[in-house]
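Note that this complex is displayed minus one protein chain, with the remaining chains in position.
Lettered A and B in written order, each chain numbered from 1.
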């Protein structure tokens, strides 16, 4: 695992360490399954439960809930191991989408609505947009690429839970995602979420392997979405920025105020910004979102060697329409893949090679916690300038 | 509920009344469930059963069968609470489609065959065609609208059964249908069917709510389909008609004989007619279908303030190809939505507003019963003229 050395080293060690497993469970076929520290014999209290939803388009969806003493996390194995929601005290990570159900991919046609079918199930806190491609729908190389790839419409082939036998007794939730098509692609991604009992943070450690005998393009965006109570009028996004530019013409007028958020605003729709972040020597960087008072927030740590760019999606429309911001470390921005090759944002993965993606999400529940993360941003930015580029990186009508 | 005062007032009261519930059941997650009046403690005999089908494309389909002493009704929660079939003595409402199974939406691609995928599951007595759009497939506003919307390819999110504790001990079967897509639509429809033990009639009371913060277009057709023994050579459709016109050029030659039906006819295919009905002062109106002898039939009561137009679909082809007629009260005809705006048949529903749709279906099992309903048609028509408009409302090759 890449060393994300910006965050407290003890947490880092905890989240990154490999440890002997006290307990290993393959829960792929479980319909109702519960695990607690009483079973594993580890001292720190936790509960993990898997169940199957019923009713409408969520019929058959498997949901994993994890309580680590200070956080409740909901994962969705049936939707590519997406993170549906995280809750810790007053802080909730996630948002309220008009899509009420946790939708089973078997009911969704990603090609519908000109490739926007993905939106029929979009309501998670964190969605992996990849790995075959990411970005807006459109034709590339003669094929309709549907919105944001297919990883989160791919049910996990295997779901495994490991609990470490030594302190800090980390819980590892692993899921395997296959993107396979004869002659076209053979990607296997092992997703891993690590949670430590008693810690208000979790890490993602995903490993994409190109199992094919030929190299292949890949892309991924870690589409991380937040709303109240972090998002509100005067909420701020803080990140070390080398260059920020509007995604399209409509976003131009919000460029200068990119760092602050509006209250829910009728007819706002969305403004998206493309950010090239600064990082430290190891490539580590972060983005912080906090509320207006600055006493509540969250931070995402990631590494620009793995995920070189950051998308910022400001969708501060009405509460009913979706009041949400996306903070999106990725290999790529949200343009259709056809536009991103010129930007150098369509990397290739060699035959039988792997790529790893590491992120740490931290819940910030005090002014002090927020300030510490903001200080890390400032440390990375230092005296380096932020370019506000007025024109979008890509021009066109239907981006 | 809109007062459909044309039908016998006692039945009306029975079907329309809200009553304290003797029994309330959420059966969303039930795979095998039975309810009878022995359980509810009500005096009138009835049986309700939910089960799950297996085999082929009907795998996982939930079916609800209701016997109220004089009628057997089959509902399909997995297909948008559609009515599959109604049987009462010699009278059957419904038809024999080449599609033998009750198809699970998870196996259907509505976009296939240029937007005709809907036909792979079409075999019900009553299908709700809506609510985001209805009509024939085609492009509108840059998007392929698939045949007849998506409501009946949407499994019910919740299914609830209520039985009244006071006479006439009405049974209410309610199902929730969600049409949701981030940024695009947020419709919730509570469908309700009311059945009274011992009565050969049932009512539909649907409530569509636009849960979004913005207004939205909507459309619905209550696509009600009938075959033998009501449909036969010499069978008649009777309705108070202000204007009737052929749907397309092919239907022109059958305009004058619109009221009567042919025997199964090789190469007939289908003739469709667009009807603007007359109604009484309250907006109530009806359509009656009866056999050649006039001793067997059915009537649909509806209200033109909710459903202003009536589609008449005469598909009197061979028995194997599908010998069936559709009597289709709706907000709209069956043209693609792109054609219907000019006709004023694409209404808008305001933000957080609701629209209600009420219909009563009556089984007519005697000459007397048929005559009473035909008399109601005549009472509404009175001396008012029927315009036979020779040219279709919309011209074009691929309607």
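Operating definition for what follows: contacts are C-beta pairs under 8 Å (C-beta built on N, C-alpha and C of every residue); 3 or more make two chains touch, one makes a residue touch a chain.
Being a predicted model, the structure only gives us computed values, none of them experimental.
Considering B:112, B:228, B:354 or B:371, the position touching the chain not shown turns out to be B:112 (whole complex). Check A:28, A:114 or A:295 against the missing chain and you find that the one touching it is A:28. Taking the complete complex into account, A:110 is the one of A:35, A:75, A:91 or A:110 that touches the chain left out.
The residue touching the chain not shown here, chosen from A:71, A:126 or A:156, is A:156. Of the listed residues A:34, A:167, A:181 or A:379, the one in contact with the hidden chain in the full complex is A:181. Although one chain is not shown, part of chain A still touches it, namely residues 28-29, 60, 105-106, 109-111, 142-144, 146, 154-159, 176, 178, 180-184, 186, 211-214, 351-352.
In the full complex, the hidden chain is touched by chain B at residues 54-59, 97-101, 104, 106-107, 109, 111-114, 116, 119-120, 122-123, 266, 317-322.
What we mean here is this: only the chains that are shown with their structure count from here on.
Our note on geometry: chain A versus chain B, Cα centroid distance of 44 Å, whole angstroms.
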